[in-house]
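Some notes on the structure that comes next.
Of the protein chains in this complex, all but one are displayed in their positions.
Letters are used for the chains, namely A and B, taken in the order the chains are written, and counting of residues starts over at 1 for each.
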Amino acid sequence: MAGRSPWYLAYRRLRRNRVALGFGVLFALIVAFVLAAPLWANGVADTGPNATHTLERVEVDGESREVVNREGKPVGPLWFGAGGKFFLGADGRLGRDEMVRLMYGGRTSLFVGVVASLITVLLATVLGLLAGYRRGWVDTLISRALDVVWAFPVTLLAIALGLALATGGLQIGPLHLSGDSIWVPILIIGVVYTPYVARPVRGEVLALREREFVEAAVAQGAGSIRVMVRELLPNLASTLIVFFAISVANSMLLESLLSFLGVGVQPPNTSWGTMIAGGFELITSSPQLTVVPGVLLLLTVLAVNVFADGLRDALDPRAKLRLEAHAGAPEPEGHAV
Amino acid sequence: MRKPQAALVLALLTIVAIGVSSCGGSGGKEGGTLHGTYASFPELDPTINFTAEGLTAMYNTYLPLYTYAHADGQAGTEVVPALAEDLPKISKDGKTYTLTLRNGLEYSDGTPVKASDFPASIERAFKLNSYGSSFYAAIVGAEKFAETKSGGIPGIEADDKSGEIVIHLTKPRGTFVNELALLYATVLPAGTPAKNLTDNPPPATGPYAITKVERGRAWSYERNPAWEKTNGELMPDLPSGHVDKIEIDVVRNKATSVNEVERGKSDWMQSILPADLYSKVKGKYEGTQFRVEYPLNTYFFWMNVSRPPFDDLKVREAVNYAVDSAALERIYSGALVATHQILPEGMPAYQAFDLYPHDMAKARTVLEEANPSDREVTVWTDNESPNDEAGAYYADALEKLGFDVTLKTINADVYFQTISNPETADLDTGWANWFPDYPHPNAYFQPNFAAENIGYTNLSHIDEPKLDAKIAKLGEEQLGPQQEDEYAEMDREVMEMAPWAPYGTNTVSTFVSSEIDLDKVIFNPTFGQDLTSFQFK
Partner (left out) sequence: MARFAVRRLLGMAAVLFAVSVLVFVIFNVVPNADPARQLAGRSANPQLVASITDEWGFDEPLPRQYLTMMGNIFSGKVVSYETRENVDERIVEGIPETFSLCIGAAVIWLFFGILFGYLSAVRAGGWLDRALTVVAVTGISIPVFWLAAILLNYLTYKLELLPSGGYVPLSENPLEWARHLILPWVTLAVVYVGFYSRVLRSSMLDAMDEDYVRTARAKGLSERRVMTRHVLRNSLVPIVTLFGLDFGALLGGVIVVEGIFNINGIGQYAYESLLNLDLPPIMAITLFGAFFIVLFNSLVDIAYAYLDPRVRLGESAS
């Protein structure tokens, strides 16, 4: 296929990968679901994610039921019995609408996951490029710093930072973030995962810099920055894309863990992690409060992982060809991996 | 071990095991081994421990000069002699306490209890910077000792020959005998090292001695030989206990503990029930294996009276009208008893009243009369359920009332330190609870409403000289009927100033297996379930 750009070829391969596409669509559906939160909240459920209804009653098929009974048990899923209110029931003793919270919580979880990954990839690219290309003391400094963060058991570091920052917030020069700002967990997760991406990036840069096109650019008098941006970066692009996708999955899982432990997303923000934590309290009597957000989180992360695999296959054709060769007849249909 | 020996040991062990298990199981009323679970591991050093779990664990092991009566309800708030022969003779100026140590007392390791052990034990509290040491700071020379940790405390005279102990205070202190009955003043041998002895607890004077400790996991008790030999006879009013052995395991997962008690694998769970099993267990076992208990406490929302908008009395009244105990009852799964005053029922001097019955409409009217200009309010709460939900409910109620609310949820382990720290910004209002250190009204009013505790336990920053004077005056007097009336009046007066919006008293429960006689179990409002009252049916 002479004349086609590698991106177009990658796109064609991705298109053939039915499974990856399927999960990509699942991811898109989930995104649509959470983006529809305000529509559902205002149009159907008529309540926000944090509004409490402890003492209220709801009309279900003609009979009036307590949202939270005297012993603190929340009403279970009503589906459309009350016109969509409390579709998945109430979330606990505060009587908040579980479905509304699920949607808003999803927005937070996705937002934190995606933005934290952007930060990770951005930082990792900059650091990896500098360390890999410039070498010398820059490399040593950056590599040691990455080593230090890497040496810290990830969860410990994230919990420690989360705890420390949740209480007093973060002050960087003139910028002050309050302890319950959504940016605190985003920054923590973004920074904590950086070494895991920066090191491979550095490794690839080390390999790439020996290649002819880099030598050629340098011979033509290109400065460091030009080389890094014009020559190296485009060649890193496919790796970065795949890392980004994987980071999203890992970041979402880390965020939910931190929120579950109480050191991630802080109230009044909700995320699927905080919902699982809340549901854990009532797991024996109202298991849906734990199961549903967890399943949704699992599906989202799964979709991202599968799609990331598809991306990797599409961008690295060797893997695909090899697979076809071993399976016997060439299968244009998608493979899961 | 060689085979024949091993077989012999095995046989012996089997016989012992059968013997022990049949003792516990087949209906003997006295004796047996009680198996209990705690959800957390308390420090088993009486001078250091400040948790309720530790009090329950050590109430019948470590005896101070005085103790609290082994009874339920208000009867359990009375101070009775333990290692001392009688209640102390107090001089007219209230500054000198004279008492005599009983003659012939021994520790579980056989050494005799000496009068000079008492001042040494108080010194140990100061050396360890124990939380309870502040109760004894009024003793002459104690403050100096707290700083220098040397030179002894001159204000305590102890004569080992006669057993007489004289305590001199710098000023009269009406709560002193109550404080002498706390575990912080446990009498331990004079040479006991000033470090946390949880791994190897000090010798006991009570009916049960702690024999084995696996830190964080388990500990067990056996009958104290000293009690059987002499202490029990010298202190006939204190119960000796029915079971022979007590084995406690730490099981952090409360649902597991419930399961174990239901199946009879465990005889008792010390901790509260998990929220989602509460109503189920209560419904199924109330009266037979389950009983609601009422420790002394108040749960409330504090308001910082030193800054707007809560510097306006009418605003605070409006908040009191707005808080709805019915909602909070649900948040506490039915385990909360509603109240709108400072002192809880069961506390001496308690007289019920309600100045602010819930009325949202009235709340709004009163707020409009006040019309505060600053409507931005930060509500603080901790992250432990259901307190975080109580905080969220409160934030919501304030929003409905017309405020612009920011809710801050702080990790439970640092919550109180954060909200009491004067450097924390935006301390407007928030959730809190108060468990008095001992059952005396002063243990409520002094820490929470005396101006000197602003920045520490006085969360509402209330500074009223007349109230301070009254608290100080009543604090110097011994608690009699007149003082009780004055405290009841103080309860009303403080509620009229409305620095708090109290909403309830949290209950706990006694949940035992079917083999334990529930009716015999005593729950002391300060010390919890009394281990000497557990008896197999």
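Just so we're on the same page, a residue touches a chain if its C-beta (ideal position, glycine included) is under 8 Å from a C-beta of that chain, and two chains touch if they have at least 3 such contacts.
Because the structure is predicted, anything quoted here is derived from the model rather than measured.
The residue touching the chain not shown here, chosen from B:140, B:166, B:414 or B:497, is B:414.
Interface note for the absent chain: among B:91, B:259, B:351 or B:507, the touching residue is B:259. Where chain B meets the chain that is not shown, the touching residues are 43, 48, 50, 128-129, 131, 133-134, 137, 143, 146-147, 195-196, 198-199, 215-217, 249, 251-253, 255-256, 259, 411-414, 416-418, 420-421, 423-424, 437, 447, 453, 456-457. Considering the complete assembly, chain A touches the hidden chain via residues 135, 144, 147-148, 150-156, 159-161, 163-165, 167-169, 171, 199, 202-203, 206-207, 249, 253, 256-257, 260-261, 273, 276, 280, 283-284, 287, 290-291, 294, 297-298, 301-302, 304-306, 309, 319, 322-324, 326-328, 331, 335-337.
Everything that follows uses one rule, which is that only the chains that are shown with their structure count from here on.
Taking each chain's centre as the mean of its C-alpha atoms, chain A lies 45 Å from chain B. Every residue of chain B that touches chain A in the complex is listed here, in rising order: 255, 274-280, 324, 326-327, 329-334, 383, 385-386, 388-389, 392-393, 396, 407-411, 414, 418. Contact residues of chain A toward chain B in the complex are 50-52, 54-55, 68-73, 92-94, 163, 166-167, 179-180, 262-263, 266-268, 278, 281-286.
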